[in-house]
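What follows is a structure written as structure tokens; I'll ask about it next.
The complex is shown incomplete by one protein chain, all other protein chains being positioned as in the whole.
Going by the order they are written in, the chains are A and B; count residues from 1 in each one.
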Amino acid sequence: MEREALQAAVCELDSTVSPLDANADRAAVIVEASALPAIVRRLRDQPQFAFAQLLDHVAVDWIDRGQFELIYQLYSFKHKHFLSVSVFVPREDPRVPTLCRVHPVAEWQEREVYDLFGVLYDDHPDLRRLFLEDDWVGFPLRKDYQDDFMLDRPR
Amino acid sequence: MTVEVSSLKELVEQASGDDRSPDTQEYFVNMGPQHPSTHGVLRLVLKLDGERVLRCIPVLGYIHRSIEKISEHMNYMNCVHLTDRMDYLSSIMNNWAVSKAVEEAAGIEVNSRIQTIRTIFAELERIQSHQLWWGVLGMDLGAFTPFLYGIRDREVLNDVMEETVGARLTMNYVLPGGLMADIHPNFVHRVKEFIKYFRPKLDEYDDLLTNNVIIQERLRNVGILSPQTAVQYGATGPVLRGSGVAFDLRKDHPYGVYDQADFEVPVGTIGDSWDRYWVRVEEMRQSMNIVEQLLDNIPPGDFLVKKLNSKIKIPEGRYYSQLETARGILGVFIVSDKKDEPYRMHYRSPNFNNLWCLEPMIKGDYIASLIGAMSSLDLVIPDIDR
Partner (left out) sequence: MGIVTDKLPGALEKVPGGNVLVTRFDEIINWARASSLWPLTFGTSCCAIEMLMATGGPRHDLARFGAEVARPSPRQADLLILAGTIVKRMAPRLRTLYEQMAEPRYVIATGACTISGGPFIYHSYTTVRGADEIIPVDVYVPGCPPRPEQLFHGLLTLQKMIKEGETIREPGVRRKPVISALPEGITLEDIQGEMKELLVKENVVDVQHAVDKLKWPSGLNESSSGDSGANERGAGDGA
């Protein structure tokens, strides 16, 4: 399916899905946080989409807007197309339902995002820090992260 | 809906105690972070019943160097150099992935000479990476000779590439807009000589390891990864292909000049360690085929289409590019806010996703199988942790 057609088809799935046009090369949609697992499950199971693999999970800290953007990259082996699904959550209370039940690899990808951004995943079976020690304070990839250890590059 | 944040200690305490059989005692063993067969500083917390592995919990972070944070304070030209240090055995492919993303974002068309040279180097490096993996796999399974063979041939190829690139490991050869330098006049000739040298050596590899009974016993029907599990657990590259899913970005979404080359994608059948082994050995042959086809008609042209300065700015938006490294799909995700530094830079590393296949692969099997299975995943730990 072509990029535009795919984007339109995904948007027709549900009223909680809307298109996102900032992406350069692939179809992208915005999904409401509460509807995420259901939508991704349907994207996986419906044969015209068949997004079998969760390739990647990224978070972006939009500090000016007070939001985190959570991006899920999906890939379909059958139709050979990519889709990026975005979820916006407020920075103060970043919560989103987990995708572990749909794509098991999400368990660790979400742990990475929790570790570095502090996004909380509802119902996650094993939400722990992944890279940093359990007693680390703060979430280092947030734009406002500070600690005494980091050095700024001399200009 | 609950959110619970636990720690490793709690997890271990929870996990001990359940499914205990009456006459054995279960215990936890730490494997790593300083262990010769974890290829670096991976730590596995193993729950054992006798010699059987009941759980295998990877603990990461022993080489988490915060590359993504550093990248946010670097311009795009410098970001490229950090990627060498992630998956250092696929350094040129890593450079290429970032360069590709930046080029697509900034709208730079590179000429076919650059594309061809990049493709040749990527394939040579794939061979190099697999040579090292082959040697180390032998060493993990208790044979030292394969290591010597692998390193010996790797050095031969290393010399050929070093003549052009000027470095042995962290090559920094590909940069946005082209290449660091043109190929050395001797390059084509020496690569041909290398292929002539290495083809019989690959048969020697087969004699030494592939057809060896001990190796077969330790790899066959061990660490079976079904295609469904492989897809669900995010595996790509030789691990996914070993399970029988013929997915290769070079074929399915060609980049560079892979569409001009005629090559096959080896796939396994049942997804055991042996299939993954075989896929990689076969990939070396295919890579040599690709290089041979491209070598004779490298088109003329410049090796740098546009000299980009360090202040290069790319338009606002998100950019995603991916390519197939020696271990799977490397994805580069850039969010730009019109400055000369990325707003957010993320790497989808193949090893990070491949690692999670380890537990479903070896659950209930012996520790000795774990070593073979882990070796067949070909993990590079700095790429997992970034």
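Convention: a residue touches a chain if its C-beta (ideal position, glycine included) is under 8 Å from a C-beta of that chain, and two chains touch if they have at least 3 such contacts.
Values in this document were obtained by computation on a predicted structure and should not be read as measured data.
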Legend entry - Hidden-chain contact residue, picked from the options B:170, B:226 or B:260: B:170
Legend entry - Residue of A:33, A:89 or A:132 touching the missing chain in the full complex: A:132
Legend entry - Of B:65, B:220, B:285 or B:313, the residue in touch with the unshown chain: B:65
Legend entry - Sites on chain A contacted by the missing partner chain, in the whole complex: 132-133, 140, 145, 147, 149-153
Legend entry - For chain B, the residues touching the chain missing from this view: 33-36, 40-41, 61-67, 69-70, 72-73, 81-82, 84-85, 88-89, 132, 136, 147-148, 151-152, 154-155, 168-170, 381-382
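Rule of thumb we're sticking to: only the chains that are shown with their structure count from here on.
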Legend entry - Chain centre separation in whole Å, for chain B relative to chain A (CA means): 24
Inset, instruction - Give every residue of chain A touching chain B within the complex, in rising order. - result: 22-26, 52-56, 58, 60-61, 71, 73, 77, 80, 82, 84, 95, 97, 103-105, 107-109, 112, 114, 116, 120-124, 126-134, 140-141, 153
Inset, instruction - Spell out the part of chain B that touches chain A in their complex, as residue ranges. - result: 1-9, 11, 60-61, 64, 66, 68-69, 73, 104-105, 231-234, 236, 245, 247, 252-253, 316-321, 329, 331, 333, 335, 343-344, 346, 348, 352-353, 356, 385
